[in-house]
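A short write-up of the structure that comes next.
Below is a slice of the complex: some chains, not all, each in place.
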Amino acid sequence: MLSFESDYIEGAHPLILDALVKSNMEALSGYGADRFTKSAKTKIAEACSCPDAQIAFITGGTQTNQIVIDTMLRQFEGVAAASTGHVSVHEAGAIEYTGRKVLTLPSHNGKMDAAELDKYISDFYSDGNCEHMVFPGMAYISYPTEYGTLYSKKELTALSEVCRKYKIPLYMDGARLGYGLMSRECDLTLSDIARLCDVFYIGGTKVGALCGEAVVFTKNNMPAHFEHLIKKHGALLAKGRLNAIQFDTLFTDNLYFTLGKNAIDRAEELKSVFIQKGYKFFIDSPTNQQFVILENKKLKQLAENVKFSFWEKYDDSHTVVRFATSWATTSEKISELEKLL
Amino acid sequence: MLSFESDYIEGAHPLILDALVKSNMEALSGYGADRFTKSAKTKIAEACSCPDAQIAFITGGTQTNQIVIDTMLRQFEGVAAASTGHVSVHEAGAIEYTGRKVLTLPSHNGKMDAAELDKYISDFYSDGNCEHMVFPGMAYISYPTEYGTLYSKKELTALSEVCRKYKIPLYMDGARLGYGLMSRECDLTLSDIARLCDVFYIGGTKVGALCGEAVVFTKNNMPAHFEHLIKKHGALLAKGRLNAIQFDTLFTDNLYFTLGKNAIDRAEELKSVFIQKGYKFFIDSPTNQQFVILENKKLKQLAENVKFSFWEKYDDSHTVVRFATSWATTSEKISELEKLL
């Protein structure tokens, strides 16, 4: 069955599997004390133009968000996020489970507004009662957002300035970072992100790896004994090679960006197909997630041959659904879809 | 360099890599809603002679211990474990991090004694002050233990009876279960374990997989919304296929047991070599971890060519070190070691 259900429906890019196979019988120490971990970190730091970047590999996205937020906040702080942010809604309370409050700000097509963040923090400190409230101690953004949208360099710079003004870290969830960076609307480089954010993660799971996210601390600000803290959160892999080899491959010969570009190119094709067929979009997304408004009968009929994700009810007779492309999507699949529309 | 550093120094058994490669481009839903997850669960339930077993895949061992203990205990309970148990000492406080106290009992070569557990719980309830203490709400054992030792069927039955007497679950950490089951001293089957324990996990990471542990609830006692709880702990993989395909392979054609047997056979060879050369053992281990007492000069010399693990100081001139065999250890490696002794 044709599937655009998500960007994690296939396994890993073949070069990653090759690297796993090739290195398989090499004896390596556990817990990250292996040569691939070292090599992958060096390559990522270079790609970020941030030679002093401190990098750690964690297996999944929710886990990464949980660990970064929990270990960077001070005890009286919570994390500010757009109300639609992944940490606000879709992580099964993993952030609160570690004792941290998510402070929600308005979402503008998935994005947080720098001026609103500034006002939120400024108002917080003006409130005589602020000692009884959770201090805003970090700003969390996702790039691309949960709605596929992107911050412009100007917007990200503004957020970065607000965070520096209040001396709190700006954290970017880059679960789909590759798809953001290769978007035709993107005016940011990985180096810009490393410069403007205090910590971010480069998503592997959704961009061609079997699993794995690379957390990058850009300001010599990795929490002390971070490996211990990863283990305390239950997340330290014995075979650190698994994540390391994957990222080592992704950051060899620009594979990460090549994979990102494929998803974007296919998304543009998919968009054209829907437009030509007269469909409307719920939101104008420049990345690999496309949100289409389907008439309910059409939805039912289409669902017999194609997998996609339910997003939300639009009105009584229409529904918003998501079609996702990925590193693995082919033009042939887009053509197959076209025939079904 | 020759390495007996641990049982997780290589990647995965080639059949596992083959299965990952073969299934790679098949589109599968995420979070465990894929055919391999279903298939792997069925095969494991069969291998356990426990058709109603409820099974979940989690990526690592500390994570599995954290999640099982945290989700099965009631709010007033802690987990009883031998003082040398992995959860007591070597998990970076991951159990306490979730708010749970580890109640330590004496360790007998790594094992908990059933009569001592019985007395501990009985004394607890006799103490007029028990409402101010943490209730023993689960017994945790590892099999093989951290010292490579095994519970006999009689010992495990006794522990199971104590747990049933007090209506608390018996939980077995089977990080190296395959190496225990194939030990020449083992008088237990996987079915015995499923019958006697309320929950246990079958270790993949140390027995031939890249990662992954299979938690088996044997008494229709999986906590409600367990998938949600895994995610809340940060541990739910988007690509559930990764763990599933590995376990599906491990439980096809008895691969898991074949891998276990290899490690045991090599451990017996290694033991013979050390004995012939006149070395003494710290403990009599019937499994894949062998604890040898080395004279410090010899240790230094040997370390130039072989990797092994420091275990503990024995006396001023001797040290206990661990040599581990695994599914991947070959007889050739044992011969190479022999030459160096």
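By letter and in written order, the chains are A and B; residue numbering begins at 1 in each of them.
Keep this in mind: contacts are C-beta pairs under 8 Å (C-beta built on N, C-alpha and C of every residue); 3 or more make two chains touch, one makes a residue touch a chain.
As the structure is a computational prediction, the values presented were derived from the model and not from experiment.
**Q** How many copies of the chain make up the whole complex, given that 2 are shown?
**A** 4
Rule of thumb we're sticking to: only the chains that are shown with their structure count from here on.
**Q** Take the average of all CA coordinates in subunit A, do the same for subunit B, and state the distance between these two points in whole angstrom.
**A** Inter-chain centre distance comes to 33 Å.
**Q** Using the touch definition up top, name the residues of subunit A that touch subunit B in the complex.
**A** 1, 3, 5-6, 8-12, 14, 17, 20-21, 23-30, 59-63, 66-67, 91-94, 97, 205-206, 210-211, 228-229, 231-239, 241-242, 307, 328
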